[in-house]
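One protein chain is absent from this view; the other protein chains keep their places.
This part shows chain A:
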Amino acid sequence: MLKIKTPKTQRAARALEKRAPKLVENGKKTLILHGTKTSGVLNDVLTQIYHLKRGNAVKYTKKNKEIRPFESGGETSLEFYSLKSDCSLFVFGSHSKKRPNNLVLGRLYDHHVYDLVEVGVENLKPMESFMYDKKLAPKIGSKPFFAFIGEGFESVEELKHLKEVLLDLFRGEVVENLNLAGVDRLYVCTAISQTTVFFTHCALRLKRSGTTIPRMELVEIGPSMDFVVRRHRLPNDSLKKEAMKTASQQSKKQVKNVSRDVVQGKIGKIYMPDQQVGGMALSNDIKGLKRQRREAKMKNSAKEDQAKKRKTDS
C-alpha cells in the first residue's frame, strides 16, 4: 500500500504550492554556479549577474566538478540543483585553457536542460567602475527595457538564439500591469560582429518633453562586457513544441454585480434575502447570546445596592 506524504505545516504546503506547475507561471528563477576553476573576471561576472537578478536568483559558491552542460551525463547534477532550488534558468561559469572565461547560459524545462548557449566574456567593465548619480540606481526587481541592435540577431543562428536566452534571462516576471513610475533600467545588446555581442546595462532617466511621453536618457551603470558566442545547443523539436504550449486563452469569468464609476470608483450591488428571524437556527455559542455573565453582574450590583440601602437605613 502506498503511503501518502502531506506537508505537516501550512507553510510547507504553501511552499509546495509555489513550486507546482501553474497555468500562468511566475517569473523564472536563475541559478548561478561555477565549475572547478573560475577566473577573476568570471567571478565578477557571476556576482554582477547575481546583483542584476537579485531577488530572483540563487547563487552557489562551491566548486562543481561534475557539471558539464554540453556533455551527456554532465547535466544530471545541474538538473538536480535546479529541482532543489526551483530554478529554470542557469548561468554556469568555468575557466579553462581551451575556453577561457567561459559562461554557459541555459534554460531548463521541467528541470531538464532545454537549450544552451556558451559565450566567452571579454572586456568586462564591472559596475563599480561606473560613476553616476546613485539616485538613478534601478530598484531591485524592476521591469527592464531591452534594446537589441544589429542585423546579426536575425541572420546569425547563434546570435538569434543568444538574443532569446538573454531576453528570457533578464526580463523577469511577465506582468499585466506596469507602474510607469517604476521603469528605470535598460539592457542594450549590440551585435558588433558575427560572433560578438556587446552587452551593457543602463539606468533610465525620464526627462520632461512637454508632452505626456517623457524623453528617455540613458546613463550607463554597468556592467558592460562582450559576449563571444562559442558553442550552442538548440532545443529538440518535440521538447520545444511541448514547452511552448500555452493555456488556451479562456475568457475571463464575468464579474456580476460589480461596476465601475468614474466618480465613485468601484460599485457593487448586494442582494439581501429576507431575514427570517423566526426560522433562524441559533446556537448556544453565539457571543451575542451570552447573557449570563452580564445578567449575573447586574444581579450582583442590585444586591449590593440593596445591602447599602439597608446599611444606611439602620
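We adopt the following convention: a contact is a pair of C-beta atoms (placed from the backbone, for glycine too) under 8 Å apart; a residue touches a chain by one contact, two chains touch by 3 or more; residues count from 1.
Everything that follows uses one rule, which is that contacts and distances are computed from a predicted model.
This complex has a chain not shown, and the name its UniProt record holds, of "CCR4-NOT transcription complex subunit 11", "S-formylglutathione hydrolase", "Ribosome biogenesis regulatory protein" or "SKP1-like protein", is "Ribosome biogenesis regulatory protein". From the set A:Lys37, A:Arg215 or A:Lys303, the residue in touch with the chain omitted from the display is A:Arg215, counting the whole complex. Of the options A:Leu180, A:Val255 or A:Met272, the residue whose C-beta touches the omitted chain is A:Leu180.
Shown as candidates are A:Pro69, A:Gly93, A:Gly150 or A:Pro223; the residue that touches the absent chain is A:Gly150. By the touch rule set out above, chain A reaches the unshown chain at residues 1-7, 13, 16-17, 19-23, 25, 28, 79-80, 83, 88, 107-112, 114, 123, 143-151, 153-154, 163-164, 167-168, 171, 174-183, 186, 188, 190, 192-193, 198, 200, 202, 204, 212-218, 220, 224, 235, 240, 242-247, 281-284.
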